[in-house]
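All protein chains but one are shown at their positions in the complex.
And then subunit A:
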């Protein structure tokens, strides 16, 4: 029987994520992807929807009493859920493409 350490597996995944993130930052790809994501989210109405939701929260709590933390806590789950699958797929595809190009060069 063979077992591998789950903790080690987790560490390695985290390491891999950090390396990928570094590559994306150094090459400037991360900023480009961020801009693309921003564009897509505006195009599909995600930004407007969330903005509207934020406005409602602000109205409900009153401008003087609401904090960024309150908004983040209420908006984050909704924001995540509302990102269209298509957008997620496109971003994933772009990251894959970037990594395979990195590998070749």
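List of remarks:
Here is the rule we use: contacts are C-beta pairs under 8 Å (C-beta built on N, C-alpha and C of every residue); 3 or more make two chains touch, one makes a residue touch a chain; residues count from 1.
Convention: contacts and distances are computed from a predicted model.
Taking the options "Proteasome subunit beta type-1", "Superoxide dismutase", "Trafficking protein particle complex subunit BET3" or "Ubiquitin carboxyl-terminal hydrolase" in turn, only "Ubiquitin carboxyl-terminal hydrolase" matches the UniProt protein name of the chain that is not displayed. Considering the whole complex, the residue from A:21, A:60 or A:102 that touches the absent chain is A:21.
Only one of A:50, A:66 or A:83 touches the chain withheld from this view, namely A:66. Among A:12, A:32 or A:78, the one in contact with the hidden chain is A:32.
Mapped onto subunit A, the interface with the missing chain covers residues 14, 17-18, 21-23, 25-26, 28, 31-32, 35-36, 38-40, 42-43, 58, 63-64, 66-69, 86, 89-90, 93.
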